[in-house]
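Left out: one protein chain. Kept in place: all the others.
Chains: A, B and C, in written order; residue numbering restarts at 1 for each.
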Amino acid sequence: MNAAVLTAWLTEFARLVSSHRDLLTELDSAIGDADHGSNLDRGMTAVLATLEKESPPTPAAVLKRTGMTLVSTVGGASGPLYGTAFLRMATAAGDDDTLDGPGFAKALRAALDGVVARGKAVAGDKTMYDALAPAVDALDAALADGQPFDEAIDAALRAAEQGREATTPMVARKGRASYLGERSAGHQDPGATSVTFLIAAAAATLSG
Amino acid sequence: MNAAVLTAWLTEFARLVSSHRDLLTELDSAIGDADHGSNLDRGMTAVLATLEKESPPTPAAVLKRTGMTLVSTVGGASGPLYGTAFLRMATAAGDDDTLDGPGFAKALRAALDGVVARGKAVAGDKTMYDALAPAVDALDAALADGQPFDEAIDAALRAAEQGREATTPMVARKGRASYLGERSAGHQDPGATSVTFLIAAAAATLSG
Amino acid sequence: MKKLINDPANVVPDALRGIAAAHPELRVDHENRLIIRGDAPVRGKVGLVSGGGSGHEPLHGGFVGPGMLDAACAGEVFTSPVPDQMLAATKAVDGGAGVLHIVKNYTGDVMNFEMAAELAEAETGVQVVSVVTDDDVAVQDSLYTAGRRGVGVTVLVEKIAGAGADQGRSLSEVADLAKKVNDNGRSMGLALTSCTVPAAGKPTFDLPDDQMEIGIGIHGEPGRRRVPLAPASEVAEMLVSPILADLDFTGGDGVIAFVNSMGATPLIELYVMYNEIAAILAKAGVTVARSLVGPYITSLDMAGCSVTLLKVDDELLRLWDAPVNTAGLRWGA
Partner (left out) sequence: MKKLINDPANVVPDALRGIAAAHPELRVDHENRLIIRGDAPVRGKVGLVSGGGSGHEPLHGGFVGPGMLDAACAGEVFTSPVPDQMLAATKAVDGGAGVLHIVKNYTGDVMNFEMAAELAEAETGVQVVSVVTDDDVAVQDSLYTAGRRGVGVTVLVEKIAGAGADQGRSLSEVADLAKKVNDNGRSMGLALTSCTVPAAGKPTFDLPDDQMEIGIGIHGEPGRRRVPLAPASEVAEMLVSPILADLDFTGGDGVIAFVNSMGATPLIELYVMYNEIAAILAKAGVTVARSLVGPYITSLDMAGCSVTLLKVDDELLRLWDAPVNTAGLRWGA
């Protein structure tokens, strides 16, 4: 996976976010403040513009510009979280011109660590962690199991989807939804939903 | 008609206002500020309390307390208008213990003059004048014609009703409805409606 | 009806009790429903009394204090106060230099203040002069009608006349000042939603989701016409154009531009509107000398706004800038 492939991934993520913008905002209306869709859409639109303009040469450069742009344009909780995730991915990606499957998996694990470092979420808090962590674990496990990347990333997507669904009954302990206490149960988490689009975009565009 | 009879008239007027309070406010919503019903109801409730407490001995005393109480409790346009009308009636009634039919008619004309003096309305301005003036004219004409008071006051009521209906197509030139310009046409005037209750109450309770 | 009230019949006395509790520097006469400066009467100063129906807060009670009104009479919601109230207020603030009544041009207000002035002079010998505000260009003026409504300019009249009275001007001078402000001020308002009078319990008028009323007053009176919702830039045109067409605001020392919320429109929207209005004025060659943006003369819970422009000279500007210390308007003090 070179810079162009990662850019294709992010382009697909941006498309998914944009076409599900209202869904994300709708989910955020129920247990948050009705802006997750517009936040991420604004950010990913800016990311695509930046990548188009600058054509960063390496995977790390693509990921770094993505993270910085998200930090500078999204705001809210998802800006620093997604931003930190991509900045950590960039560091993990190193200076090579391409990433292989295990390299991508390592970077995605770094992204997860970044989310945790920034947001202090743990499993079951009803956040994007609850979709991202299972995806990262599934990707690692499948690769360790010797599966080809294409199958491994599909497994990651299924895990993300399961994780996303699992957020519905949870009582939120982090983010805005936590203010609702018990009333947050019964609603799917917006961030877990958007992060599942990130993995879906990877499954659609990346191959090891 | 002694003080008790006039008190019965005002009691019936208060009852009509109270039971049509919502109608009056509804009419005032369309071309005014949605308070004519509550204004008059508040005023007439206060009038009944005053009359009950003080039992003024003469027609003039009843009318004066009524006018003063309305001035002090109604506010808005209808407070000074109804108040002045009753105060002028009181003066016209003189000091006698009773009023006869022509005496009542004279007092009602004084009321009309009071409304004009205070509010400067002319025929066709779409105000209470447009119901009160025809009523006063009809009463005078019927009495001059030799009709008994009971019939004359019925004629006055019919004239008031016609005058009230005639306000509907008018374009208001006085009061709050005038701000609407042409848009005031097509709505019955609230003050013309309430003043018709005043005459209806007279027809129901007074006899010469 | 969704309101933070108790019995709808008691909204005005309840609110007056709240004002008394929140503002110990004011004296509230609950019997007469008056809000009075704690130190009234101020010896030798012309007393300023205003008042009107309630539901326009902070007008008028919020403008009682040094540099502005001496007393305000609170009527029932949207109903002019009664002469007894104005008489009591006049007596309470007379410091020997006479009392100015500032009256918004509504039939009820004018008649009740008129009766009060008659009573005051007869009963007490206090000299009373009344100034009627009538700045609403939405209303076609004519000799045969009730004339224009008094709206936004009333706030500016109270501020500037208050400053004039503070300077020790005479009753006729303060009245002239008030008239000068009224004569040089014009307003126009619009509603996105109707207000709901507590005693009525439902909106005064129905306004479809895609329409707004242009040319509304401050009592939930319907406006002159209904138009489809439009962007702020076009709304600003609809409000400012008739004002500029009614009076030449160019030249001189510019204008005070006052953008007012009708009650339920929040500040962020007022600033969006202010931006558009400022642009229109700049294009029309009108210089903004001062601005006032916020809810100052409201119509209960109506969403919408009004624009008032006041043409100023050096004198009016100095009086505008003079210290004022009231619950609703405060600077330099």
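As a working rule, a contact is a pair of C-beta atoms (placed from the backbone, for glycine too) under 8 Å apart; a residue touches a chain by one contact, two chains touch by 3 or more.
Computed from a predicted structure; not experimentally measured.
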Displayed partners of the chain not shown (whole complex): A, C
Chain not shown: contacting residue from A:S72, A:T98 or A:T168: A:S72
Contact with the hidden chain (one of C:A9, C:L171 or C:A232): C:A232
Interface with the unshown chain - residue positions in subunit A: 25, 29-35, 38-39, 42, 71-81, 118-119, 173-176, 178-181, 183
Residues belonging to subunit C that touch the chain removed from view: 2-7, 11, 14-19, 21-23, 54-55, 57-58, 62, 192-193, 209, 212, 229, 231-233, 235, 259, 263-276, 278, 288, 291, 293, 295, 298, 300-301, 303-305, 325, 327, 330-333
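As a convention for this text, only the chains that are shown with their structure count from here on.
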Neighbouring chains shared between subunit B and subunit C, ordered by label: none
Chain whose mean Cα position lies farthest from subunit C: A
Approximate Å spacing (C-alpha centroids) for the pair subunit B, subunit C: 32
Centre distance in Å when subunit A and subunit B are each reduced to the mean of their C-alpha atoms: 75
Sites on subunit C at which at least two other chains make contact: none
For subunit A, residues contacting two or more additional chains: none
